[in-house]
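Apart from one protein chain that is not included, each protein chain of the complex appears where it belongs.
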Amino acid sequence: MPLLELRDLEARYGEIRALHGVSLSVDDGDFVAILGANGAGKTTTLRAISGTVKTTGDVILEGSKVFRRTPEAMARRGVAHVPEGRGTFATLSVLDNLRLGAWTQRGTSQRDLAHVFEFFPRLYERREQQAGTLSGGEQQMLALGRAMMAKPRLLLLDEPSLGLAPIVVREIFDALLRMNERGTTIVVVEQNATLALAAAKHAFVLETGRIVLSGPAADLRANESVRRSYLGY
Amino acid sequence: MTNFLQQIVSGLASGGIYGSLALAIVIIHRSTGVINFAQGEMATLSAFVCWTLVDHGWSFWAAFAATLVLSFAGGVTLQTVVIRPLQGGPLLGIVILTIGLLIAFNGLTTWIWGGAAKQFAGPFSTAPINVGGVAFSKQDIGVIAVSIVVVILVGLLFTRTKAGLGLRAAAVNPIEARLVGVRVPAMLAVGWGLAAALGAVAGVMAAPSLFLEPNMMQTVLLYAFAAAVLGGMDSPVGAVVGGLVLGVLLNLVGTYVHWIGGELRLATALAVILGVLLFRPSGLFGRPAVRRA
Partner (left out) sequence: MKLKLGALGAAIVVLALLPIPLSEFRTVQLATVGAYFIAILGLDVLTGHSGQISLGHGAFMAVGAYTTAILMVNHGVRDLWTIPIAAAVAGGVGLIAGVPALRLSGLYLALATFGIAVVFPTILKKFDHFTGGSTGITLFGKPTETGHGAGIWGMTNNEWLYALTWTIAVFCFLVAWWLLGSRFGRSLRAIRDSELAAAASGINRAAYKVGAFGVSAAFAGIAGSLLAINIAYVSPDTFPIQLSLYLLVGAVVGFFGSIWGAVLGALLIQFLPDIVGLIPHVNTKQAGPTTLFFGLVLVALMLLLPLVLRVGAAIANRGYSRAQ
C-alpha cells in the first residue's frame, strides 16, 4: 500500500485549470521528485496534497481517503509542507519557528530540538535571532528543521534550491537524503532537474497540469526528451 | 514640583487605561488588519456588566473576574458570528461593520441601563496616600498596579504559552501557520476574546473616575487610538508604552500649556494621531511598512 495516492486531481484558480487529472502514488520511504516547467502545476500538486488548494479527485493517505483537506487537518495527519520561499515566520525567533513546527506534537521535546540543531548547527548559533534576519540558505534550513519537528510521515518541499548558492543547496539535499534514510518520505518539486534526479529515487514530469512521464529517477535521467527539455543536454 | 509629580502619576494612571484599550486594538489589528471601532463601546458594556454584578451583591474582584470571562467569551462569539463571514474580504467592509457594532453596542447599553450616569465604586478608595510628602490618589496607584499586572500577564501569555505562540504565528503569517497545524480561524477568535477582556479591564478601571454612562469610553477610544498609533499599530509593547506616554503628555500639556488647558485635551490627542500618521507612520515601535506606490 503506497503512503500517498493521488487520483484524478483537478484544480483551478478562478477560470484557469491548473491540474487536469493528476494521478500518482508514492511509497513509504520513497524520495520523489516532481519536475516540470514554470506553470506546469507542480506547486499546485503540492498544495493539493497539503490542503492549501481545493481540488476534485482523491487524496489517499496511508490507504484511507482524506475528505476534509484543510491545511490544519493534513498537518495533523503528518504532512509537512515547506512552501516556495521557505514560509518562515520572519519576525519570530528561530527557536519560536521550531517550536511552531512541533505544534501538532504533544509539547516541544528538547530531544527533537537537539536533533534539529545536530542537523543544522548554524541554527543553534542563531536560535534567538529573528528568522527574517537569516540568510536564504539558513532560512531554508530553518524551514526544514521546522518540518522535522513535526516528525512528518510525508515531507513536501517546493523549490528548496530556489535562490540559493550551490554549496548551500548541496547541504540542504544532503540533509534531505539523511532524513529519507531515517524513514521520512519526501516529495520534492524542483526546477533544478539535475539535482532532483540525482537525489530522488522516483520522479514524475508534469506538463500543463498533466503527468507526462514517470518512473525511477535513473530511467528519467537517461530519457531522451527529459535530457533535452530539463537537463540541458 | 508637587503638582508635576502628581500630574505624572495621574497621567500614568490614565495612560494605563489608554494602554489597555490600545493593546486590545493592536492585538486585533496585528492579526487581522482590522481596526475595531467598537472596542470602546464593548469596554463600556463590560463595565456595565461588572457594575450590575456588584450591584447584585458580588464582591468587586469576583465581579471583575466574571466580567473578564464573559467579555472574553463575548469577543470570541462576536468574531465567530459576525466578523468571520467577512474575513478575507475588503478590510474597509469589516471596519464599517465594526462601526455598525459601535452604534449597536452604544444603543444596547443605553437601552438596558439608561443614559443616566451611575456611580461605580472601584476597588480602590479615593483617599489620598502620602509618599514623600506628596499626596497621590490611591485610585491612581491602584490603576497603575492593575495595568502593570495585566500587561505582564498578556506578555507572558504571548511569549511563554503555546496558545500565545499560535496567536503570534497566526498574526505574522496565517497561511504558514495553517500549514504547521495552527487552527488560524480559532486563533483569530481567541484574539478578539483577549481584546474584549482587555477592553473590560480598561472600562472597569475607567468607570470610577469617568462616571459610568453609555458614552463613557468614546473619548477614551480616541486616546487609545492615539496611543496605538503612537506606539506603532502592530506593536503590543508600543501600545502600552504609547498609552503611558500619552497619558503623561496630555496631563503635562494640559496643565502647563494654558492655551490648551483641559478643553483641547482631545484635540491634542488628535494632533498626535495626525502627526504620527503623516510624519512617522510606523510610530515608536512599529516597522516601516513597504508601500507599493
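Order of writing sets the labels: A and B. Residues in every chain begin at 1.
One rule holds for everything that comes next: a contact is a pair of C-beta atoms (placed from the backbone, for glycine too) under 8 Å apart; a residue touches a chain by one contact, two chains touch by 3 or more.
Since we're looking at a predicted model, the values are computed, not measured.
Colleague: If I'm reading the header right, one chain is hidden. Which shown chains does it touch across the whole complex?
Modeller: Over the full assembly, the chain not pictured touches B.
Colleague: Among B:I99, B:V131 or B:V257, which one touches the chain that has been omitted from the display?
Modeller: B:I99
Colleague: What residues on chain B make contact with the chain left out of this view?
Modeller: 33-35, 37, 82, 85-86, 89, 91-97, 99-112, 114-115, 214, 218-219, 222, 225-226, 229, 263-264, 266-267, 269-270, 273-274, 277-278, 281, 292-293
Simple rule for what comes next: only the chains that are shown with their structure count from here on.
Colleague: For chain A and chain B, let me know how many angstrom lie between their CA-based centres, rounded off.
Modeller: Between these chains, centre-to-centre, one finds 43 Å.
Colleague: Under the stated contact criterion, what part of chain B meets chain A in this complex?
Modeller: Its residues touching chain A are 162, 165-166, 168-169, 172-173, 175-184.
Colleague: Which of the residues in chain A end up touching chain B in this complex?
Modeller: 50, 52, 70-72, 75-76, 80-81, 83, 87-92, 96, 99-101, 103-104, 107, 146, 150
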